[in-house]
Every structure is written in C-alpha cells, then in structure tokens.
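One protein chain omitted, others in place.
Right, subunit A next:
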Amino acid sequence: MDAMIMSNGSSDILHEIEKLKLEKEEIERRLSLLEAKLNRNPGEAVEMEVNRSCSSCLSMLDGHGEAVNGLNADMIYRYSRHLLLPDFGVEGQTNLAKSSILVVGAGGLGSPILLYLASCGVGCLGIVDDDIVELNNLHRQIIHPEAFVGHPKVKSAAASCRVRFSFRSWINSSIKLVVHNEALKGSNALDIVSKYDIVVDATDNLPSRYMISDCCVVLDKPLISGAALGMEGQLTVYHYKGGPCYRCLFPIPPPTAACQRCSDSGVLGVVPGVVGCLQALEAIKVASGIGETLSGRMLLFDALSSRIRIVNIRGRSLQCVTCGPNAIFTRQMFQAFDYEGFTQSSMSDKARPELHLLPESSRISCKEYKAVVDNREAHVLLDVRPSHHYRITALPDSINIPLPALEINVSLIDSSLKEATKVSGKEASLYVVCRRGNDSQRAVEYLSKNGFPMAKDIAGGLDSWVKDVDPSFPIY
C-alpha cells in the first residue's frame, strides 16, 4: 500500500515538475524579451539626447510599439499613481513629458522644486545657478549632500536629480536635465529662458526677481515665483493667462533697507522647503494644464503661527512698463536694463557694500585690537549686534548693547569705562565691534558725538577677526 501511494505520489510530482518546467520556459522567454528591450533602449536614449532640443519630445515616447497614449510600459508603471488620478491621468502625464521647465536658483526653494520636478516626469528640466555649496546652506538646501560643499550648486543638484531617475537610466530615458553653471543675467537670460516653456523663480534677491519677470514677459513665458525669509513665505504665478507680472504689483522697488537676506535675517530650513514644494506643484499644474493656479492670487505662509492666507491681487496693470497695453519693452531694452542699479541692490549675496562713515583715526584693525588685549591695555569692548547674535558667539569680556538701544544705555557705557579706568589706574579706551563692521561704525559715529570722542571702531568686525586673528573663532 505504501508503495502504491508512493507510485501515485511520484507520478503527481512528475506531472507537477513538467508543469513548472513549461512555466519556467515561458518566464525565460518573457525575461529574454525584456532583456533584449533593455539592451536596446539605452543606446536609443543617448542618441535622442544628442538630437533633442529642449522644447519638446513626445515623438520619442512613441515608436516603441506598445504605447498608444505616448507612454511606454516603464513610464506607465513609474507614474502609475499620477495616471490613476482622474484629474491628471494620461493627459496630464503626457503634457508633463512634453514640457520643459527652467528653475532659476538651486538653493532653499530650488531644492524641493528640482527634486519633485526631476521625479515627476517633466520632459526637460533646466537648472541655472553660479553659486557654490556652503556648509551653512545644508540645513535648508536639502538637494545638496555634504560631500558637495565647495562645489557648484548646479553640479550637486544635477547629481541628486539623476539619482531620482537614473539608477536604471532606461526607465526615464525621456527626461533630460540641462545644467547652466552661470548666473542668470540680462546678457544671457533671453538665450537661456527661450529654450524653456515655464520658468520657476527660486532666487534670493530683488534685482533677479525684476529681471526674471521682465524676461518672462518679453519671451511670453509663465513664471512661478516664490520667496522665503525668516519664518515666512510668499508664492504666486506671474504673467499667466492674462495675470499680472512682478512689475504690475511692485512698479517701484522697495528701499534697500527693506531687502533682507537669509544670511542676515536667518531662515527656518523647512520654510523655503514648503514654498518650494508649492512652486513645484504650481509648475506641474501649469505644465500639465490641470486645475487652477495662483495667477491673480498670492499665497502668504506664516510658519510661526501656522497660518496660510490666500489673497486676491490686482490684475495686469494698465501702467505697467513691461506688460501693460502701452508698454514697449523690447529685447534690446531688457538686455540694456540695469537691474542692480534700479533696485540699488546686488544680485550676489557675496558683494556687500562696505560702509565708510568714519575717519581712519576712529578705526583700528582686528590685529591692532588683538595687541590691545595681549598688552592688557585698559579698555571696554562694546558689541552692538542684536542680542540673539551675541548669544551665538562673542569676544571675551565684551558688553552687548544692540545698536538701536545705544541711546538709552549711554550711562552703562559710561559706568563700564569708569570701572575699567578704576581697576587699571589708567584711562580706559572704548572699542566697538559688530558682525561685519558696519553697525560698529554707526555706533562710533553716534558715540563720538554724544560724549565718547575716543570711541573706536574695530574695522571689519568679527568676520575680519576670524580672517586676520583667530580662524578658530566661530563664524556664522
């Protein structure tokens, strides 16, 4: 009986083995078909990269036979969650694949914009920036790995974008990434921007914002504009479907004192992240043609109080010198326009205007001040930075009176000087320091007219102290 059962059992097993062998053959046949396709595709993609301009590329999506809707099997799988959206679907995805988007700035805003646009299937993605990755960028510029500190931001950003889709390069052979390792300026903007359908402003300065907006009007491109500073963000879409441009809203630039930068005012890392994500979203909507964009509206984000306000803004201005009905803003005028002069502000964060308020007799260098300390000369060191700066780092034995509070604290300076004089038995001097050497000059100017004619500015502030005296002193 046992033998019978075994015999019956082994015939069952033999049958099962035959069945599996047939299935294996079928699977191997399918595998080799797919592998043949895989080996064929990279070559095609390379050729197409070479021959393609940035404007559009749907033609390359068909021609594989299997895609009637312009999407091949790999794209269908990769973007399936987009395709499942009734409001987005195949049409949205193929529109994205046909579009080309230029992102100006690979910083805090540009980081999420580029990562999302590289991942979502935009046909051509351009990055323009001439900046270098710095360690103090990394808390918000999440596209840059630490290994790229000191390297061009566009290269670092492109590397991060490529790992979004090139780990199996054949899958997304439809996507092209173009790197412009230069600053976008009046002289090159027409050339660069004209190659794209949509522009995203992810810059960090006022003259660039006017320049990019004007360029988009001249070339008739929609502009997704975002900004972030401190704990706040702003976002809108300019020059789209009859909506206003940047100049319609801000025909006259603000005074330079109102133009704060992240390097002075700080920025919470996730704030540009949120704004950048929303910019990517608006860009995807414009590119795919779905939904309702922020054209004619502005989104105001207050991170500290968790408030988002969306307001209606004015339409295209009849008086606008760029996009108004009577405007004659030509390409030539655009190229000749002095945006830095117009805004009294620099496109580069590096070029800071140096203040020269004081005669040389009212200033000493950091090295000279070091000698004062080393020789134990009687003195008071007054630090006029804001108190939250003072808490980051400060020179030893300094007193902190922020510049705006100087006037009401004159008696404190007076008593500190008297104390120092008493301790040493010699007349104490007064030195004033700040972060970069501008506010300290303003302070010395005030003090010298208000009872402290011997007050001296430490030229170049703590920045120069690090450069000229103590490289280990913390810089921020």
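Rule of thumb we're sticking to: a contact is a pair of C-beta atoms (placed from the backbone, for glycine too) under 8 Å apart; a residue touches a chain by one contact, two chains touch by 3 or more; residues count from 1.
Convention: contacts and distances are computed from a predicted model.
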{"item": "Name of the absent chain as recorded in UniProt (options \"Chromosome disjunction protein 3\", \"RING-Gid-type domain-containing protein\", \"mannose-1-phosphate guanylyltransferase\" or \"Ubiquitin-related modifier 1 homolog\")", "value": "\"Ubiquitin-related modifier 1 homolog\""}
{"item": "Residue in contact with the excluded chain [from A:Cys161, A:Leu206 or A:Cys245]", "value": "A:Leu206"}
{"item": "Option touching the unshown chain, where A:Leu84, A:Ala257, A:Ile328 or A:Ile408 are the choices", "value": "A:Ala257"}
{"item": "Per the touch definition above, residue among A:Ile313, A:Leu355, A:Val372 or A:Met454 touching the missing chain", "value": "A:Ile313"}
{"item": "Subunit A, residues in touch with the chain not shown (by the definition above)", "value": "105, 107-110, 202-206, 209, 226-230, 232-234, 249-255, 257-262, 265, 267, 272, 298, 300, 302, 305, 309-314, 404"}
